[in-house]
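Partial view: only certain chains, each at its native spot in the assembly.
Residue numbering begins at 1 within each chain, and the chains themselves are lettered A and B in the order written.
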Amino acid sequence: MPISLGELATSFGCELIGDPDTIVSYLAALQNAESGSLTFLSGASFLKYLSATQAAAVILRAQDVDQCPVAALICDDPYATYARMAAVICPPPAFTPGVHASAVVASTATVAANAHLAANVVVGEGTTIGENTYVGPGSVIGPDCSIGNDCRLIANVTLVKQVVIGARGIFHPGVVIGADGFGNASTAEGWVKVPQIGGVRIGNDVEIGANSTIDCGSIDDTVIGDGVRIDNLCMVGHNVHLGAHTAMAATAAIAGSAKIGERCIFAGASGTVGHIEVCDDVTVAALSFLSKDVTEPGNYAASFPAVAAKSWRKQLARFRRLGQLNERVKKLEK
Amino acid sequence: MPISLGELATSFGCELIGDPDTIVSYLAALQNAESGSLTFLSGASFLKYLSATQAAAVILRAQDVDQCPVAALICDDPYATYARMAAVICPPPAFTPGVHASAVVASTATVAANAHLAANVVVGEGTTIGENTYVGPGSVIGPDCSIGNDCRLIANVTLVKQVVIGARGIFHPGVVIGADGFGNASTAEGWVKVPQIGGVRIGNDVEIGANSTIDCGSIDDTVIGDGVRIDNLCMVGHNVHLGAHTAMAATAAIAGSAKIGERCIFAGASGTVGHIEVCDDVTVAALSFLSKDVTEPGNYAASFPAVAAKSWRKQLARFRRLGQLNERVKKLEK
């Protein structure tokens, strides 16, 4: 949606250096922006592109404005401001309210008049779809679910049963919420399945990436707090609690019954074992996992970045000889 | 389904301390059980909740019965007994036999009269669906498959081709079985795809978690034994054999052509390289992987639990200087 720099500056509290009537219609990266586009300067590594940008306007910090050859929208946090302005210029695709002829909706389900159920959507008994919510093609919403207002389920999303979602959630294709947790009792005759009878409660403003899975609780519910962000191919086990604004990057996994605080960040392929408690404001590095309760906020890590394989083989051999090295030092000490 | 304590005790071989006519209708956790509910005491860490429980009855070991303020069902393995009783009180949802009007079934497919094919299910040529089996919405069952009796494919499950499944299997949403394995021959012009012509054979009582994938064999079949349990987002490569009652927790991965024994346990994010053999009764710790044949049952591990990132950076520096440390000790030894 085209909008003037003046409107943007006013709406988002920026100082504008330039013509308030200039219209921006597109978003672009600083280094290949074309006329009519809005861009931003965030990290210092992009500063080199500023002087040659062809954008109509750049969102930047006051300290960088002197080097800006075009209109500038000055603010303290250009990336967050860009995010907010971008949502105005490129809003999510509009949809027409209504239920596609091929959708199959149970007789006891309630669908808001201005919601949209796309082709081949299936909605189970006792389920509610909120105002202005979009359920994309092929999505299966099981029984006894409730999806709040202004949500978007992009396509092929599956909510199994008893999944309650707040407002403004975004669920990408392949997401599965409310499938049975991994509950198995070991017996002499093999595994006995433990029925998984809980549901999933998801707060407001939650976004979950493609093909991620969030299991239902074994007895009580799995709980995802407000503003949580989960990337693709992540796993949240049964009974987990994720505190508000916690984020999980791709392929991160939180094992069953772990209680995670607010504003935690799990980097790619990180995670926790089950049944632990993690306090607020904990960040876990890529490929690292927490194995016990964490009571101190801060950064945690335990991964080895890759090196040349030849060096690694030597290093691995040295590691394996640590016991011998220790003995040699002991001998010297005697 | 409400049931009396007397019936439960008789059916599952427990000693009952309490009124056999008391009815339980729900399942609950020990610490927040309400009247009319059945609960269990398994780990010692929950013993503190026993004296205050509001449950109608608790499944527990004889040693704990003195502290139980309500009716007790005494047995040796409360968790397994809970699992079995829970399946009676909260059975899987019932379904009505029949094929939904929107399902598309090939003319040469055979569907048992008391099976259920839900909305938008697709069944390919030559495929058989067994007695009392439920195929949930959006599932695609390709050609030449056979699904046994009493199976449940929850929703959006895909069986590609030549997938043979025994009785009582449970397949959660997003599961993909029988997709092509990763077979590529390296040539000067790039990768040449190796056709994957095998199928997948799955035993009885197998459960596979949401969004897990099991590839077809490259020539012969991939084989999953009876009673295998696979959690979410797991990967089983082409030609793999998983022995009976083996379990894989979330995001575990077994690479192509590995032969895994019976009763093995792969913890979260663990796995094996391809083309190895692993004997029965091997347990692999979280984030650890087997790189060669294993002939001794037991526990295997190789992961580093996360620590404060500052400590880790120091530790990593020490690790990298292991060669220097070794040289210094050598010098001292001379």
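Odds and ends about this structure:
By definition in this document, contacts are C-beta pairs under 8 Å (C-beta built on N, C-alpha and C of every residue); 3 or more make two chains touch, one makes a residue touch a chain.
A quick note: this is a predicted structure, and the numbers were derived from the prediction, not measured.
Here 2 of the identical protein chains are placed; the entire complex in the file holds 3 of them.
Just so it is clear, only the chains that are shown with their structure count from here on.
Mean C-alpha position of chain A lies 26 Å from that of chain B.
If you check the complex, the residues on chain A that touch chain B are 102, 104, 120, 122, 138, 140, 142-143, 156, 158, 160-161, 174, 176, 179-180, 182-187, 190-195, 197, 211, 213, 215, 219-220, 233, 235, 237, 251, 253, 255, 269-271, 273, 283-285, 287-292, 296, 298-304, 314-315, 318-319, 321-322, 325, 328-329, 332.
Only residues 27-29, 32, 77, 79-80, 82-84, 86-87, 90, 93, 100, 102, 118-120, 136-138, 154-156, 170, 172-174, 205, 207, 209-211, 226-227, 229, 231-233, 244-245, 247, 249-251, 268-269, 286-287, 303-310, 312-313, 316, 319-320, 322-323, 325-326, 329, 332-333 of chain B touch chain A when the two sit together in their complex.
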